[in-house]
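And now, chain A:
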Amino acid sequence: MDLLSVARGPALHYALFIFLFGVLWRLVGVSLLAAKPDYSEPRRPASWKGLRMIVLRFWPRREFAARSAMTSALGYVFHAGLFIVFFFCLPHVLFLEDLFKPLFGGNLTRLTGLSWPYLSGGLIMMSAAVTVAALVALLVHRIASPVKRLISNFDDYFSWLVTTIPLLTGMLASAHLGAPYQTLLALHILSVDLLLVWFPFGKLMHSFTIFVVRGISGMSYERKGAAL
Partner candidate 1 sequence: MSALQDIAVKVIGPGGLSGNVEALLHEIATLLAALATEGRSSSIDLQGLPLTPADREYLRQRLGAGEVRALVNALGPSEVRETAYRGVWWVTHRNAADELCAELIEVTPVPQILLADRQEIVDALERLRLCLCDGAARGP
Partner candidate 2 sequence: MDPQGTVGEALRHQGVSRRSFLKFCAAMASMMGLPPDAAAAIAESLAKARRPSVIWLPFQECTGCTESLTRSNSPTVESMIFNMISLDYHETLFAAAGEAAEAAREKAIKENFGRYLLLVDGSIPTGLDGAYSCIGGVSNVQMLQEAAKGAAAIVAIGTCAAFGGLPKANPNPTGAVPVSALVTDRPVINVSGCPPIPVVITGVLAHYLTFGSVPELDALGRPKAFYGDTIHDRCYRRPFYDQGKFAKTFDDEGARSGWCLYELGCKGPVTYNACATVKWNDGTSFPIESGHGCLGCSEPDFWDKGDFYKALPTGTWSAGRTLAVAAAAGAAVGAAAAAVSRRRQAAIAKEK
């Protein structure tokens, strides 16, 4: 079997399996853990207001904003760019529609089932370029800042790598640059397979866990009467 068939076939199959298995393992495992009983008096009456923390923590607090605004902003640039590239590039749209066919139905003509519009190749390429630039800038900052460098571990750097490689290989494949198209496409899909396999076991899980964690922290702060 040639590289592309392996990448699109068994490799992707197993990678998706591991991804889904791992994500559900961690999410279900954590959410079913017993919470330690809190015997202290609640300072404020019980309410869902604590969940505001999910939204509030999307931007640093006033006191810290001056120092971390740049990093936060760059982070959002990267996330937005990745969102655009992943969800609005035509081959990805076709792939995802096919992937979700068991849930949403649909046939070969994209007239039924899940379907959403795509952006032109040029726009996607530009978004990808901006995303990679933001990623590189963030890495440089991480290495240059003494504090961040001190606390960075393998997880941080490896997660950065498995996120950047698919973007780079995707751009190369789209431009048909550097190797025969089949090879570029195979490398792109293999790099995505790597990302999927790593996802449940590193800090990439934040994509799911931030909402849970912020919610719990928020509720806890609310109960304690602390400012969110």
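Candidates were picked such that all candidates are chains of the complex that A comes from, given by their letters.
One rule holds for everything that comes next: a residue touches a chain if its C-beta (ideal position, glycine included) is under 8 Å from a C-beta of that chain, and two chains touch if they have at least 3 such contacts; residues count from 1.
None of these values were measured; they are calculated from a predicted model.
S.K.: For chain A, which of the options 1 or 2 is its touching partner in this complex?
M.R.: Among 1 or 2, only candidate 2 touches chain A here.
S.K.: Tell me, which parts of chain A touch candidate 2 in their complex?
M.R.: Against candidate 2, the touching part of chain A is residues 1-2, 4-5, 8-9, 12-13, 16-34, 90-92, 94-95, 98-99, 101-102, 108-111, 118-121, 176, 181-182, 185.
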